[in-house]
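Okay, structure first, notes after.
== subunit A ==
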Amino acid sequence: MSAIRLEHLVKRFGSFTALKEMDLTIGDGEFLALLGPSGCGKSTTMNMIAGMEAPSEGRILFGDRDMVGVPMGRRGVGFVFQNYAIFTHMTVRRNLDYGLRMTGRPAVEVRQRAEAMAALLNLTPLLERPAAGLSVNILQRIAIGRSAVMEPAIFLLDEPLSNVDAAFRAVMRTELKALQRQFGQTMVYVTHDQLEAMTMADRIAVMDHGVLQQVGTPLEVYNAPANTFVARFIGSPGMNLLPGRLAETDRGLAVDLGELGISPPLPDALAAAAHGAGRPEVTYGFRPEEVHLVETGPALRLPLILAERIGARTILHLGRAEDAVRAVFQGNPVLPEGVLAIAPDPASLRLFDAVTGAAIRGG
Partner candidate 1 sequence: MLSAGAKAAIYGSAIGIAPRWIRPAWAAELAPGMIGGPTGFDGAERYQYGPDTPEGRAVEAARALKASGQAPERILMGLSDGSIGQLTQPFPDGAPSIKELWERETGIMIDIVGLPNGQEFTRVMQDISTRAGGMDIYSVEWNRLGDLAESGGIMNLDDFVAEHRPEWDDPVDGYVNGAQGVALLNEYRGSSYGVSLDGDFQTWVYRTDLFGDDAEQNAFRDQFGYDLAPPRTWAQLNDIAGFFHRPDQGLIGSSDLRNQGWGYTNWYQRYCSMAAPNQFLFDDDATPLVNSEAGFLATQDYVASLGHHSADAISWGWPEQYGNFAQGGAAMTCAFSNLPKFLDNPANEGSQVTGLIGSMLPPGTQHGDGIVSRSVLWFSLTGMVSSQSQHPEVAYLLLQWLGSARIYSWMTANPGGYLDPFRLSCFADPLVRQTYHAYHMDNVRETVARTVPTINYPGATAFHNALDENLMAALTGAKTAEQAMADTETTWNQIVRRTGQDKIAEAIKSNKPAWPTVVDPA
Partner candidate 2 sequence: MSVTDTPPAPPPTAASVPADAVRLGHWLTLPAQILILFIAVFPILMQLYISLTDWSPLSGRPWPRAWELWNGFANYADLMSDRRLWSAVGRTALVMIVCVPVQFFLGLGLAMLFVDDFRGKRLFYSILIMPMMVVPAVAGYMFFMLFQSGGPINDIFGTLIGRPVVIAWLSDPTLALVAVMIADIWQWTPLMFLILLAGLVGVPDDQMKAATLLGANAWQRFRTIALPRMKTIIIIALAIRVIENFKIFDTLYIMTSGGPGVATETISVYIYKVTTQDLIWGYVAAIALVILIVLSVVAVLAMRRMAR
């Protein structure tokens, strides 16, 4: 009963449309990440799920039940705020049992459930401590525990890690994922950090400008971005995207990348799809991690601007402006001076419609 279905969801603030026609189904027990840059509508979507905002159009269903008009206190959603919104003027215990007390449960039950939750979250020794001044991971646990104790069917998390030191984020991510497994509830996790989404989510819904761009497992959105936005947004650094024209070469269909040269020929399936697209202008995409240096043959030739050697990896910045390309190599390769010739791995090649940005899929 805890699946969430969003049907034709629209949210307008005055003349500004924050969310356009969103349709999304989140499965029972699924961990879904709403991913996108700020202003993409992900928080608006979540606020509507929680009931903090009313949709302008469309329906929100929990299971079969239409939640539009149900006040947020009665939706049975747990919500973890960006800053956790811990009641710092109370003790940890009072935070954990807040919901129980407010909904008038018997005192015995309140104590038992709060303590059980504390035990589960390793908070027992801190129960009587004032919540102010505790470390962030404890606060995160309190925030989750405080909601979890109410046994919500759905958990919503609003960028819970954005205020956390980068070094600590990994720890928190692990902890969060573990907690989700423990509770097994449907979770919607809003973030602008694709790494968080990739590492934790079962599925990722990528959003931009109020439009849902793609929904899929982390690997799907990584490997098969539905459009240039997703391609660029997912991955660190994002996919290299170069404007080009389809060009017939003697070794098959390739992409003419102008000054950069002619690309290696496209794999057959992709070439077929590109033919079918009916427009010669395409965007040529490949992951920075999936390139290799070539000595001869068709390749992209670009001047090396900068090599960031960060130990395990080396990130090369090649070319300038529109033609900028990044390449990532494992380890510390020896690099030639001047212009480098690189070729993407054929399997990693992606083509996008130059006008619509939609992926041209082969096979």
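The set was built so that all candidates are chains of the complex that A comes from, given by their letters.
The working rule: contacts are C-beta pairs under 8 Å (C-beta built on N, C-alpha and C of every residue); 3 or more make two chains touch, one makes a residue touch a chain; residues count from 1.
The structure presented is a predicted model; accordingly, all values stated were derived computationally and were not measured.
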- Touching subunit A in this complex, from the list 1 or 2, is candidate 2
- Spell out the residues on subunit A that touch candidate 2 in their complex, using ranges where they run on. 50, 52, 72-75, 77-79, 81-83, 85, 87, 89, 98-99, 102-103, 146-147, 150
